[in-house]
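Heads up, the thing below is written out as structure tokens.
The complex is shown incomplete by one protein chain, all other protein chains being positioned as in the whole.
For chain A:
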Amino acid sequence: MEQIKNISRRGFLKGIGLASGGLILASTVYSFTSFDSEEEISSEFNPNLFVQLNADGTLILVASRSEMGQGVRTSLTSVIADEMEADWDKVMVKQATGDSKYGNQNTDGSKSVRLLFQKMRQMGATVKTVLITAAAKSWSVPAAECKAENHFIIHTSGKKIGFGDLVDLAKDLEVPEKVALKSPKDFKYIGKTLPSIDVVNLSNGSAVFGLDKRIPDMKYAAIKHCPVAHGTVKSFDKAAALKIQGVIEVVEVPKINKAFGPLGGIAVIATNTWAAFKGRDALAVEWENGTNASYNSENYMETITANVHKPGHVEKSVGSVDDAFSSANKSIEATYQLPHLAHAPMEVPNAVVSVSGDTCEVWAPVQSPQAARREVANFLNTDQSNVTINVTFLGGGFGRKAKPDFVVEATAISKAIGGPVQVVWSREDDIQHSYYHTVSAQYMKGALDSNGNVSGWLHRFAFPTIGSTFKAGSNLPQAWEARSAKDVPYDIPNMQIETGKADAHVRIGWLRSVINIPHGFAINVFADELAHEAGKDPLDFRLDLIGKDRLQETKDAYKYDTAKLKHVLKTAAKNAGYGKPLPEGHEIGLAVHYSFYSHIAAAVEVSVKDGQLKVHRVHMVVNCGTAINKDTIKAQMEGSVIFGMSLAFYGKITAKDGVIEQSNFHNYQMLRIKDAPEIHVEIVESNDKPTGVGEPGVPVIAPAIVNAIFKVTGKRYRSLPLSDHGLV
């Protein structure tokens, strides 16, 4: 982090959207690294973290990360407010546009707080120090005699002055090079419960999502895409569409063969969304379906299952699994099969774009505004500085809105019609043309020694890789896609991790917790199967399997900690009353998983009555290091339980002749309130670095349910969803 500077009287404000007049401190954060990193380190002062304090006391903080329900506009800003002793009621959050000066803005990977926590603290502490200096100067007293408290600077004599009244004095002060951070015991907002800064607007219809954006002369567009992924338009007849009342014109959207390129298709432009949808339905299009028309889910699952039933590419080998199996007292094997999933955020993909000459302005619900900016600029063959990406509220993202293909579609249409347009996907478009969560087959083999301990562990998996979306033809998992299997925190002397081939026939993308869904499922269910085979209690067995206290051997600054892992598992079991008498027919299943650097366990109480599954209670225990906003963490765990249950109960996307068979919420169902369990969340107290929260709660839910069902019924369900087994 570069030194924080006072830019109140300097000309940096254009482009940030901050009005001049207040005290403005700025800094440059250079610590973003990720898959989608685009930052350039410049020798010029190019700030990306801003705090503006106005004379009326209002405090404007810039949120550079997208808000999609994970509470980032509240959690990150509360860190600055805490360190500067600000009054939370005076805080306003301004959403940043997409600009590489903000560092990486790709809101995925559960990393916002992890990346920015320390920087936000330093910024807040610096503003506070500047205000104390200003007050001390005006009173001619030593700064050491002054302190900040709830938006005031207070002198030991008792006199006080409001933050806003210090703005003029503070504007010309140099900022100190070093500032002291608060002791965690003095945190006022961090680690407490703060309501969302947006809760009122999100409850009265006034929050503007992408779908709600309206600009003058804006038209509406719906696009007919090829039913088969990567198919192309052969010919089309627009006559019937043009007869629909409200339809203005029909244009072809180009197909661009890039990861975030439009799929291509025929767009109907109209005076309202309904007419655009009707016009789209009336189009007659002949498609060239292409090679993916051969994609049939049943056959495909047989193919990848065969690929994991033969030796694969060795990703990791410790000791000798062959020796372990040949000397085993008992060996068991199991194959797990999980289908594709679609994100189905409640707000469908959409974007408002206005192309005008060389410039372009976008309003869209995007997780990665810089990727949107880059793709739009590339499409228009213009400099990124000519493209403005305004980030609206996101009506859910779950990874779908990190891929801005729909923004490029709107750009193409706006350019073609010479005016502003809103592209709106239907729910059918969303479910049938997604970047799907991968489909997977996993084969596991375990060896038990004469003491019932696991002496060998073979985990072999095949699934179409996200890499195939970026490089056509990729058919083996990328290194990071194998990590959650390779780094399984179990103490096993002989271990081998292998991958098998799997070709992609649809666009594959990341979905909330990504590859941890299949890996977390297979690992947790297989561990339970081994416990049963060993004749041991699943909890005791799992604690032994995790083994002695140790830290992960890695160069990464974050390491798994088996003591934390055992602690969350034991606590979840204890909170759920594991081992104590339960109502007749009820049982508790357990799962524990380390992902996004957080340690999380679930204990799930279920019953199966007349063949019907009921999930009664879920106890989640999370160790995510320092908790920033406890209510947000709790909400994310509650949401993870429901998300995990939706995929366990109903989640299944299938293809027949390349066409996705599901289309809307009747055949791609979501959990509803009647099936929502009681959810209890315990957050482990910790002063360690904060870790991920948005995603890591998901992977434990499905395996814990399956393990609980086994205890009730003696049946082991190795494939999802459970609706396929008639349980829901």
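Going forward, a residue touches a chain if its C-beta (ideal position, glycine included) is under 8 Å from a C-beta of that chain, and two chains touch if they have at least 3 such contacts; residues count from 1.
The criterion applied here is as follows: contacts and distances are computed from a predicted model.
As stated in its UniProt record, the chain not included in the shown complex is "Oxidoreductase", which appears among "Transcriptional regulator", "Oxidoreductase", "Energy-coupling factor transporter transmembrane protein EcfT" or "DoxX family protein".
Of the candidate positions A:Phe163, A:Phe277 or A:Tyr597, contact with the unshown chain belongs to A:Phe277. Residue A:Val200 is the one among A:Val200, A:Ala284, A:Val314 or A:Leu551 that touches the chain missing from this view. When the full complex is taken into account, the listed residue touching the unshown chain is A:Gly396, out of A:Gly312, A:Gly396 or A:Gly589.
Touching the missing chain, out of A:Lys330, A:Lys471, A:Lys656 or A:Arg672, is residue A:Arg672. The residue touching the chain not shown here, chosen from A:Ala344, A:Val376 or A:Leu720, is A:Ala344.
Residues 67-71, 195-196, 198-209, 211-212, 214, 220, 245-246, 271-275, 277, 344-348, 393-398, 424, 426-427, 631, 635, 638-643, 646, 664-666, 670-674, 676, 678-679 of chain A touch the missing chain (whole complex, contact as defined above).
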